[in-house]
Every structure is written in C-alpha cells, then in structure tokens.
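Below, a portion of the complex is reproduced, with chain positions unchanged.
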Amino acid sequence: MSILLKLKRASKKAGLPPGTLVHIGERKAEMVKIGLVNYNKDAFQEKEVRNIEESLDFIDASTVTWINIDGLHDTGLIEKIGSNLGIHSLVLEDVLHTTQRPKIENYEDYILIVLRMLYYASDVHEIKSEQISIILGSHYVISFQELEGDVFEPLRERIRHNKGKIRKSGADYLAYGLLDSIIDNYFVLLEKIGIQIGELEEELSTEPQKQTVEKIHSLKQEIIFLRKSVWPLREVIAECERTESDLIKEDLSFYLRDLYDHTIQVIDVVETYHDLLSGMLDLYLSRMSNKMNEVMKVLTIFASIFIPLTFIAGIYGMNFKYMPELEWKWSYPVFWVVIIVAALVMLAFFKKRKWL
Amino acid sequence: MSILLKLKRASKKAGLPPGTLVHIGERKAEMVKIGLVNYNKDAFQEKEVRNIEESLDFIDASTVTWINIDGLHDTGLIEKIGSNLGIHSLVLEDVLHTTQRPKIENYEDYILIVLRMLYYASDVHEIKSEQISIILGSHYVISFQELEGDVFEPLRERIRHNKGKIRKSGADYLAYGLLDSIIDNYFVLLEKIGIQIGELEEELSTEPQKQTVEKIHSLKQEIIFLRKSVWPLREVIAECERTESDLIKEDLSFYLRDLYDHTIQVIDVVETYHDLLSGMLDLYLSRMSNKMNEVMKVLTIFASIFIPLTFIAGIYGMNFKYMPELEWKWSYPVFWVVIIVAALVMLAFFKKRKWL
C-alpha cells in the first residue's frame, strides 16, 4: 500500500486565508459531471446537465432536487453553488479538501455531512476510499464525489420506479437514503475483508508461506486506516439523530436510529477484525518459534551423536608409531561396540528429555 | 473455526429500501414452527399451531400469550405478524437480520430485545450462536429463533405446573423469564469453556503438545467473538431497568437488577478468561524460549568440546613425512592427557557459566 499517497495532504493550502477554495487531494476525475434528479410524489425528472446554473433553477419548494457532482477540481462551479444557495466558504473548503475526517455540521439553512465511500480492491488487498460530501437544504440535496461511479444506483432505481417511501418524503429522507447506501456498502466491504481474513486463516493453518504473514500485516495496516474512517461515523450519525434542525423531520428519527445501529455494527466488526488479525500474528509467531525449536533439535541430535563418534574414529586414524590398540586383534569390533553403545546412550538421553 | 462463516453478512440487502423484509443469515431451520403458550392465573394452554393468524387470535387482555417462532426464512409470516400487531417494518427487518448486535428498542406499544443464544460445541472447541429476538407487547411476547431447540424448557415447565410467580404475573415477567433463561445459560457455556481452559492449563503445565498452543489460540479467538456478544448485553439490561415504558411494571425492577448483576458477572468472567488465555500464551512462549536455550546449550557443549579434540586427532592423522611427534614413544599417552585436560577445562568453563 502506498502509505505515502494515503497520508498526503497537500500543503498548498497552508498560508492562504481560511475559506479560500483550493481543491486538495488527487485529481481523480477527468471531467466534472453534474447529475440532476428532481422529483415529488407525482413527477420525476432525471438528466445530466451541462452547467450548474441550469440545475440550480430546479430547486423550489414543490420538489426535491438532488444534484450530484462527480469531480471536484472545478472550483468555479463549487463557488457558484455556494453563492447561489448562500453556503459559507468554509463549508465549500471542507467539500474540496478530500482528506477530511467524517463529520456533520449543522448550519441554520443547511447541514453538511462529510463521509468516506470505501471500496476493496481485492487484487492488491487494498481499501480505496473517496470523500463524499452531502449538503442538505430544505428542498435539495447536493452530493459531491471525487470520482464517477457510486453506490447510489439502487436508490436512483427506487426514485425512478417510485418504490418505498422515497418519492413521498422530503429532502431529509433522500439524504438519509444516501447515508444508508454508503453504510450498507461498508458491509459489502467488510464481507470482502472477512473472506480475505478467512482465506488467510486457512492458509496460515494449512501451509503458511512467507507471504502469508506479510499479507496479514498489510491487511492489519489497512484496518488501521479503516478505523480512522469508521470511528467518527458513530458520532456523525448520533449527531444526526440528536440534532434539532428543522431540516430533519421527527419521523426520520426512526430510520436514523436504525442507521446508528448499523454504524455501531460496522465499528464492532472492524474492531473484531483487528483483534483477529493480531491473534493470527501471535499464532504465527508462536508457530515460528515452535518450528525453530524443532529445527534446532534435529541439528542438536545429529551433531551431538556424530561429533563425538567422529572424534573417536579420528583418534584411531592417527599415525603415531606407538599406539598399542592399533595392533590388537579385537580393536575394530570393540570400536564398533563402543560406538553403538555411545550412540544409544545419547539417544536415550534425548528420549528422556522428550526431544524425540 | 470458520471465521468466514461467522463474519458473513449477506450483502443481498445492500441497495434495497430500508424496511424491506429479507432474511439475512444462513437458513438454519428446515420448517418454520410456531409454538403457542397462552395462560393466566387460572388457565393454561399450549399447542403447536399451523398458521400464524390462529395464534394471533389468542392475544387479548385477559391472558398472557407467548408465541415462539423457530426459523426465520418465511418472511410472509413475519410480515403478517407485523401488520396484525402494528409493528414497524424496520423492527421486522432487525428480527430477520440475524447478525444483529444485542440491543433493546423501546417503541410506544412494544419493546424489541435482540440477544444471542450461545452454545459450546466441545468437540470442535467452537461457540455456536443463534439470534433470538423478543417482542414484548402489553399482553403478549413473541420470540423469534433461528433454530429449533432452546433453553426455555424449564420456563415452560414452570408455566405448565404453575411454579413460582410466573402464572400470576404479566407479559413483562415472561419476557424477563426468557432473558433470565438465556443469561443463565451463558453460565453453562462459560463453565464449559472454563473446563476447557482448565484442561489446557493442565496440558500446558504437564506435557504441552504442538496442538496445545493452537487450541489456546483458537479458544482465544472464540473469546473475541464472545466478547462481541456479551459487552452490549450490559447496556441492554441496564436500558431495560431504566426504561420508563408502561410495558415494564415497577415490581420487575428488582428482578432486572438481579439480571444486570448476572450480566456483569458474565462480562467479568469473559474478560478473566481472555486474560488467562493471554497469560497462558505468554507462559508458553517463555517456556519455548527456555527449551530453545537448553537445546542450544547441549549443542554448544558437545560441539565446543569435541570439535577442538577432533582437530587435534586430525593433526596426527596427517601423512607428512617429517612429523617428529609421530615417532616419539610417549606421544600417544601424552595425546590422551592433553585431550582429557582440554575436555576438563571446557567442562569447567561451562560449569562456571552455569550451563551445566
């Protein structure tokens, strides 16, 4: 994993006055795309618009307007939204700085929610992430993504085909729907990681390879980053529930509570993964130590038996002129007896120590 | 343990509108079974019913009705209960998603309690678990289980034979009875794990085998999962005690306090187990290191004594024409003296270092 990249937070901003709009982060999307969905109980309209003013015209009290923006490098566009809807420049700054911590900020006329959308790239065992900022106004929701492609397709389907409560509800329900989609998608991510952990465990207990432990380590490092994204979520959703803003209606609290439960569950699973991976590393270490012990035992047994024997053989290989044993008739058979007895004694010694 | 399975949370739900009823989890039971128990101070009726409407008819103010459902895959049935008793679809969703965290949710007309029932499969050293959801209404309790077979038999006996306070009390006491049965059963589980730990300790201190440490590790991983189930319990029961719902009468608070104590005790024991297992792994590691040390000492002593001696013998095995020592009469005895002295010096050296 390129920690380098993950941790990067361009220092280009340092020194500029607060509220200056600069896009901080990698430029991930080629072109800014503006998607518009406008609906109420009876009507529905969906289109891709060229310029932002066109879409802002749709915002009025009779419909819910959802503007989705893919790509953040066009700061002019963001500024136009800000001036049209009366959004504070610090809020726009937060939208543009894509290394934000998840948070919710409650202003009088709108609420800003910043989250991360997470994907698991199985091939490189890496969690990829993208910041998504949601501005909820009285009749509109604006969502900002760094990249095209999102997890909202099923939600759009529900709007298109008027499934569930969504067409009958307001902008707050739509915002909830976005949050719900994102957090539901966390479970998809967690399941993939779970499978990964399961496979690693399998690998570890059958035939661990050199890379097994490396993979466990790198997955654990990923989990450290994941934690950073999910822990603040708890606070964010709890704050949503608690907030007394007029923008969030009473009857949504039910759904928000449900969302809160899901968030806690996500955190729980992430913590459990962390503990499991730590446990697997410990197991690996104790196995390594076990194996080492066995290797050393084999060496010690071989060396301890044969080195003394070789010495004895060495003695009678000496060329001293006066070595009486060399002349004796039974020397050689006696030598063998001595050798075999010595070896057996050693084996018994090792047996007693339970090394065999 | 198949972590894979434990962590699975089907992503089939992701994208559906909130409140859509889909059973998430393994399909554990073959057939949905509906058990009905209906009683008051004077009367008692118990039967297995075919369809859910039949059992719902029993619910009225004069009796306490307990409907127990084994198997969750018949979402139609669940939906019928919901529409008959006015239960919110998000609540039913929680019942069907069998990977919930234990929780309590207090609605106006009913209370939802979600818990896990735990079993210990001694043969595979695995903790098995099943979600149980309890809906407490003013005159009824509905319990949903994933599988047939539960820990409520003694409770049913008490109802049948009118033992204790149960027949004289309301639906809240019945719900308390269910919780109490489940938590009492945790002690059975903990005792079994305790025995397991005791055996492992015994094994570790007498003749640890290769698998011993693996078993300790896998038990510790199980404890990590167990923790996840028991920690939220504390909150759940405390919430039960605190709640100001009309559904829970004053005089139950006594019993709930007792239940709370038991819960704390369960958590205490789980934490103690965790610490004990960690301690055992540490002990194992320090023993391994000890053993390694001994193995190496044996090797070093043998090698350090005999390798130099073999070298000396090697010298006089050389075939140089002009080697004066070879011709001397006392060479061979002198050789032995040198050898023995060298060996003794080495032994003294090792003795001094306390290696012997």
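Order of writing sets the labels: A and B. Residues in every chain begin at 1.
Criterion: a contact is a pair of C-beta atoms (placed from the backbone, for glycine too) under 8 Å apart; a residue touches a chain by one contact, two chains touch by 3 or more.
Only a predicted model underlies this, so the values are computations on that prediction, with no experimental measurement involved.
J.: Assuming the complex is a homo-oligomer with 2 chains given explicitly, what is its full copy count?
T.: Altogether, the complex is made of 5 copies.
Here, only the chains that are shown with their structure count from here on.
J.: Angle of the rotation mapping subunit A onto its copy subunit B, from a C-alpha fit, rounded to a multiple of 5 degrees, please.
T.: 70
J.: Give, as an integer number of Å, the spacing between the C-alpha centres of subunit B and subunit A.
T.: 26
J.: If you look only at subunit B, which of its residues touch subunit A in the complex?
T.: 2-4, 7-11, 13-20, 88, 90, 93-94, 99-101, 103, 105, 207, 210, 213-214, 217, 220-221, 224-225, 228, 281, 284-285, 288-289, 291-292, 294-296, 298-299, 302-303, 306-307, 309-310, 313-314, 316-319, 323, 325-332, 335
J.: Would you pull the subunit A residues touching subunit B in the complex into a rising list?
T.: These residues of subunit A touch subunit B: 151, 153-155, 157-158, 163-166, 180-181, 184-185, 187-188, 190-191, 194-195, 197-199, 201, 205, 254-255, 257-258, 261, 264-265, 268-269, 272-273, 275-276, 279, 282-283, 285-286, 289-290, 292-293, 296-297, 299-300, 303-304, 307-308, 310-311, 314-315, 317-324, 353-355.
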